[in-house]
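The other protein chains are all here in position, but one chain of the complex has been omitted.
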Amino acid sequence: MLEVKSLTKRFSGLVAVDQASLSVAKGSITGLIGPNGAGKTTLFAMVAGFLQPDGGSVSYDGRDITQLAPHVRARGGIARTFQIVQPFEGLNVQENIAVGAYLHTPDAKEAMAQAAGIANRVGLGADLAKASSDLTVAGRKRLEVARALATKPKLLLLDEVLAGLNPSEIRDVLPLVRDIRDQGVTILMIEHIMQAVMNLCDTVYVLSQGRMIAQGEPRVVCEDPQVIEAYLGHGAAERLRAERSHA
Amino acid sequence: MYSPQIVVEALLNGLMLGAIYALIALGLTLIYGVLHIVNFAHGALLTVAMFMVWLACARYGLDPYLAILIVAPAMFALGYALQRFIIGPASHGKDNGILLVTLGLSIIIENALLAAFQSDTRTITTDYSFRVVELGPLLLSFPRVIGFGVTIATTLLLWLVLHQTDIGKAIRAVAKEKLGASLVGISVPHVYAMTFAIGCACLAVAAGLLMPSFYVSPKTGAAFVLVAFTIVVLGGMGSIPGALIGGLLIGVVEAASSLFLGDSLGQIGIFLIFIVTLLVRPTGLFGARA
Amino acid sequence: MLEVRDLRAGYGATEVLRGVSLDVKAGEVVAVLGSNGVGKTTLNKVLSGVVPATSGTIRFNGAALEHEAAPAIVTAGLIHVPEGRKIFPNLSVRENLELGAYCRPRRGRAERIEQIYATFPKLKQRARQYAGTLSGGEQQMLAIGRGLMGEPKLLILDEPSLGLSPLMVEEMFALIARLAASGLAIMLVEQNVVQSLELAGRAYIMENGIITLSGPASELNSNAELKRAYLGL
Partner (left out) sequence: MTKPRLSTLAIIVAVLAAIAFTGLSGALLNLMIFMMIIALAAQGWNILGGYVGLSSFGHAAFFGAGAYAMAVLQTRFGVNAWIALVIGIALGALVGAAIGFLSFRSGLKGSYFALITLAFAEVARILANSWNFTGGAAGILIKLQTGLPYLQFADRRYFLLIALGFVAIGLLVSWWLEHSRFGAYLVALRENEQAAQALGVDVFAVKMKAIAISGALTAAAGCLYAQNYLFIDANVAFGSWISIEALFAAIVGGSGTVLGPLLGAIVLLGLGELTKSVSGGIPGMDLLVFGVILVLSVAFSPNGLVMLMKSLGLRAPKAKEA
């Protein structure tokens, strides 16, 4: 469904993303993981059209979309959430979600009704009239997802929807993500919390210092010494191995 | 059309007027570069400085150039207080808030001056107001030659302050890295106010240089404000060399266009430069990417 | 030396720190670990007076700092080397170091700079260069050097290994070990769990704005909970 081919992005000499490729199969949940500053969000921004790559291509449903503007991609069914949540502060929760719903209907009543439905689905049903700035962190993350869902996406890009949530909140959000996939939305997610990735993803890509260093099933990827080192630091893999042989 | 001598003279006089423009723009660009705000009250503050010079001369018989020594510290204090106690707190740090607060201030200042001094234009006559300097066959206005020299000296002084003193280094540090500056113990509100104060002191120097050959009325500054913004945008918002070169350039353009188009249409050349720069290269000739 | 009790802070309606308590004793290296977005950087910003605390207390060498602004905190000797370095790119390396001593008297500044140059010979080579032109590792060294110029009693290092090559990471940790050996108290805020735990005497684990685990580093190092949180193992 989504093919990313050797995308490259430089910021004033610094290579943020270096020849990274990935592919997302229709109906899958694909994870993109990697340590802080690995370039995950930059890669996402290029997929959603907010940044123009310096090299490489993005194709979606077999069409090259590298040159398309973000709103055109959104109309084509690609929705994204932002790592730093970005609610429209002048609008309440329901109106926020309705901005997404307006993509498919010009009618205000219809959009607001759809927004209410989606709010229920993501667990914001009780907060429709709340100012978006009055939501908790978890509430804002849900709002971010709800707004994206309201555009009726085929491909949903989730950028760290779990960051900043506590374990019980995470437990609540995991089924929501799975539910969205079960409704036929393909998902590509950046995630930091490994537990969630192991739980949700069919395939995982690992980005470190701008380069894809591993890909595959989550369990296999987690055993990859390169991945462990990227996460836990130099020497970690060896140490873990040593510990395991002790046990 | 015109003899080459008239054209060259006009352009040279334009260049020298441009130096004073540059001085006005210098304060504006410094404030933008550090606080990242567009100080819409800059023109009105210039008017204040010009009235101060005028008062010092007309009431107390001071020479306008000497008056700078009194007006500059006064403007410095005024600028510090305005930023620290009014613009900073009232705008809540929002871009739009700053824009509106400085717009409000400019209207307050302009009309307070109007209430105090009426709309008459006031001039100072000195025995050198109309003196000319002969440069070979060319005749140059004496006040403008002085203006040119003092502008260069002021710019050098400013450069020294910014590069040799702790507060100057702090100002440059805050311009690019606010958080880092706080973490070494620099008080950002103080640096902001100091920058604003320096910008206002530059206006005092410009006022002293303008008064011998110009007039002041409560609306005088308004005429300079778009010119100053044009220079700042052309030179690159926040760039000091940009303001200097931009000012000289605009002085020449203004002289050329009023020579060939007449005074009223002459201004259009400046505005068109402004619009085109904003549209085509908003970072200016010397500015880094915003 | 540093005693933090029930510290709360946030941005607008969002509370990020939800009651953090921790201690750093003189001469100690304490690691504060946690993944992205749990509030580590906010904690540092509150400690250094850049973000106001909503409640709780911060005592440093006996003085209450929770209502102080950044200059007073720096003067007290609590110095924070931030994540992402935040050096002054438009100033020369030497000027960056000079400003590190902004809150200290001018006297002795030149000697202090020479000491920093002795610790970081690379900075001396690049003294006149704009700091923005340095490599990532050099910038991190400059950030630490600038922090040391402030004559710290406690140095907070926020993600000093972030974005560095593996070799540079090694060098960075070796350097921190040297600083610690000289007797300087260090609070090391890191994602790099293994190396931080090797260096630190004690450690705190932060999750979602609160400390969930603390103890001697050696104990935490063999804690299964920690690995679960980080690797899902």
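In order of appearance the chains are A, B and C, and numbering begins at 1 in each one.
Throughout what follows, contacts are C-beta pairs under 8 Å (C-beta built on N, C-alpha and C of every residue); 3 or more make two chains touch, one makes a residue touch a chain.
All values reported here derive from a predicted model rather than from experimental measurement.
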| item | value |
| --- | --- |
| Partners of the unshown chain among those that are drawn | A, B |
| Residue in contact with the excluded chain [from B:Gly79, B:Gly147, B:Gly199 or B:Pro218] | B:Pro218 |
| Selected from A:Asp61, A:Glu95, A:Asp202 or A:Asp224 as touching the chain missing from the view | A:Glu95 |
| Chain B, residues in touch with the chain not shown (by the definition above) | 37-38, 86, 89-92, 95-97, 99-101, 103-108, 110-115, 118-119, 218, 222, 226, 229, 233, 262, 264-265, 267-268, 271-272, 274-275, 278-280, 282 |
| Interface with the undisplayed chain - residues on chain A | 48, 50, 69-71, 74-75, 79-80, 82, 86-92, 95, 98-100, 102-103, 106-108, 111, 147-148, 150-151 |
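One rule holds in what follows: only the chains that are shown with their structure count from here on.
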| item | value |
| --- | --- |
| Furthest chain, CA centroid comparison against chain B | A |
| Inter-chain centre distance, chain A versus chain C - centres from mean C-alpha coordinates, in Å | 30 |
| Distance from chain C to chain B - Cα centre to Cα centre, in angstrom | 42 |
| Rounded Å distance, chain A centre to chain B centre (Cα mean) | 49 |
| Contact footprint of chain C on chain B as seen in their complex | 166, 169-170, 172-173, 175-177, 179-187 |
| Of all residues in chain C, those that touch chain A in their complex | 12-14, 16, 35-38, 159, 161-163, 165-166, 169-170, 191-196, 207-208, 222, 228-233 |
| In the complex, chain A residues that touch chain C | 35-37, 133-137, 140, 160, 163-167, 192-195, 197-198, 209, 222, 228-229, 231-236, 239, 243 |
